[in-house]
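Read through the structure below, which is laid out as structure tokens, and then see the notes.
The complex appears here minus one protein chain, its other protein chains still in place.
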Amino acid sequence: MPSQDILVIGGGPAGLEAARSIADLGYRAILVEKRDRLGGTPDEAGYAALTPDLRNAEEAMNEMIARVQNNPNVELHLGATVVDAKGQAPDFTVTIKNAKESKQVNVGAVIICTGFQHFDPGRETQKYGYYEFPDVITLVDCEKMLKAHRVVRPSTGEPPERVCFIQCVGSRDRRIGNEYCSKVCCGIASKEAIEIKQQLPNAKVFIFYIDMRMYGYWENEIYWPAQEKYKVNYVKGIATEILQRDGKLLVRGEDTTMRRPFEIPMDLVVLSVGMEPSAGTREMAKIFGLKQNKYKFIETIGGALDTVSTTVPGVFAAGACTGPADLEDSISAAGLAAVKAISTVRQAETVKA
Amino acid sequence: MSSAVESQVLNAFPLDLSQDRYAEVPYEEKARLFEEVKTDIRYHDVLYGCYECGICVAACPSARFYDFSPRVIAQACAREDVELVYTLMNDSIWDCSQCFSCDRCPRGNSPGGLITILREVAVRNGLQSARDALEGYGRIIYKIMSTGTQVSPDMLQPDAFPDWGTHVHEIAENLEVWRRALPPETLHTTDIGWDVDEKTMIELYLIWHMTGVMDMIKEVDEGLFMILQDVMEERLEDAGYDDVTFD
Partner (left out) sequence: MSYVPVEEIIKSQKTPGFKTTPEEAPTEDFHDILFQLEKEGELIVQRVPEPYLEVPTKYGRKKKIPLQKTWHHKSCGQCGHIPGYSTSIFWINRKLGFDYIDPRDQTSCTAWNYYASATSNAPAQAAVAIRNFSSAYETGYFPIIHCGTSFGHYKEVRHELLHHHELRRQVRDIMERLGKKLVLPEEIVHYSEWVYAIRDRIAEHQVIDMSNITATVHPACHYHKLVEEDAVYDPEIYGAQRTAIVTGTLKALGINVKDYSTWFDCCGFGFRHILVSRDFSRSFAVQRKIEVMKEEVNPDVTVTHDTGCVTTLDQSQFAARAHGRKVGIPVMSDSQIAALAMGAHPYKVLQLHWHNTDNKPFFEKLGIDWKKKWQEFEEAVEKIKSGEKEYLTWEDADA
């Protein structure tokens, strides 16, 4: 039977924002999160500060969580996943399963916010040795270090004298099959570079890039300060390989601006890993019968003018489950998805009346 | 920062591409050659586009020793810069070591594979760069084409490899007996890598004729072409192939 309740799948930034918007507008959201806690990737991966404003990630996420956690209009299912879906808008019957039991809920619309996962650098086409060398880490690992105020070389536990970021790992790469740009890594790497300089003022920090993609205010809020105030070295040219010499990581590439190959010893190398659809995103696409693009992100059908509608009416997708997205994108899309989902269930009500 | 960890800056290469050294060659001729490159069936597998990441250059052995950049070659072709491609075809492509270290290009390019095509077009059209590059190389082409094996034991002569030391003398002196001291029965040869059947060789000659390779040789080295033609003709005739035109 048609329902006015809206199912939100995923308790990360997009899911939290969608659920809050639905509740604020006087509708009921059923929020399903597979982990035992809310907060999504920023919480799970232990982000220190958000991009671009460097706001404390934990504090920011706690604020978002607080708005839905004790909200009478939000029914929370933690440690639970959606395992089946039947029907069509505004009458879906969805099975939610947790460790103990399965439960069926009747909802009028669905918003999928299952997000992304970080690219596994074991699959890179260059030779960076993430699984071979302890001092090769990812943006996510670096975030953990920054949060703990303990930026060190994992091999020695000592702070690094030289750190570099390598951009586009797992993105913009035809050989890997991820031709897209992951959008956020330039900003995050630059943000982390600044934070490293704040915590280790004597460290020399390099960013090896192909194109720095610092849109809008990211340019003046992150890129320029990183270069001008923190003296981060931006080198146009990506490393081709990393090997060890004298206990250091030897990073090889071409400085394409200066037109010369470089070989620079580093203490710590941070791989700017891109985004891929999470396992949850793939699974939800299957369960709801949504079209996915060639990268297995959920395809939205409205082009630039509708970034949340999927191939199934009444099922919307917001955030990084539809493709690489920064927080600004995710939050905006989540609000839009909430409005569209409400409009779906309201129309149904009107027709019925 | 300690001096021990100073970056090792390698040579900067001043490949000067600002002047068109081949201004006297008509644009149409350069465009014709580039068209030949682009219509090769391998072209679309070896070049997509280039965003100047430099991965190919850092992996390239020739870039460390010559005024050579696989990135510049890929970019020139990607931009369809007909004049620059012509310059590179004349001045640069023969430096490549064809090791394909550049194949890790994230765009999926193979600058090495692109250079293979550029070289073939240079050879087919008898470009001076091809003639120069192949000077002194004729005996190798002769070996490959006439015997089906590139490297024969009797090539190990001190005058050919003076920098390989006295041991080449020793090999040359003992060549025949040392070849016979090889247990595999096919390896007792001295003027060919191994014992190749006559019928096999004839089949190889037929392949050269049928695929236009003989025409390519004719374009860059008339003398070599004539020697090869002689050698092949005789054996082909013996095998009953009187006329080896396959058009």
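Some notes on this structure:
Read from first to last, the chains carry the letters A and B; within each, the first residue is number 1.
In the analysis below, a contact is a pair of C-beta atoms (placed from the backbone, for glycine too) under 8 Å apart; a residue touches a chain by one contact, two chains touch by 3 or more.
The structure presented is a predicted model; accordingly, all values stated were derived computationally and were not measured.
Across A:Asp141, A:Glu161 or A:Glu192, the single residue that touches the chain missing here is A:Asp141. Of the candidate positions B:Phe34, B:Tyr86 or B:Trp208, contact with the unshown chain belongs to B:Trp208. Counting the whole complex, the residues of chain B in touch with the unshown chain are 40-42, 45, 59, 61-62, 64-66, 94, 97-101, 103-104, 113, 116, 119-120, 122-123, 130, 133-137, 140-141, 144-145, 148-153, 155-156, 161, 163-165, 167, 170-171, 174, 177-188, 193-197, 199-201, 203-204, 206-208, 210-213, 216-217, 220, 246. Along chain A, the points of touch with the absent chain fall at residues 120, 122-123, 127, 129-132, 134, 137, 141, 144-145, 147-150, 152-154, 157, 175-177, 241, 243-245, 250.
Keep in mind that, in the parts below, only the chains that are shown with their structure count from here on.
Measuring from the averaged C-alpha position of chain A to that of chain B gives a distance of 48 Å. Interface residues of chain A facing chain B in the complex, by the touch rule stated above, are 125-127, 161-162, 168, 172-176, 202, 204, 210-211, 236-241, 248, 252-256, 258-265.
For chain B in complex with chain A, the touching residues are 1-2, 5, 7-13, 48, 51-59, 63-64, 69, 71, 104-108.
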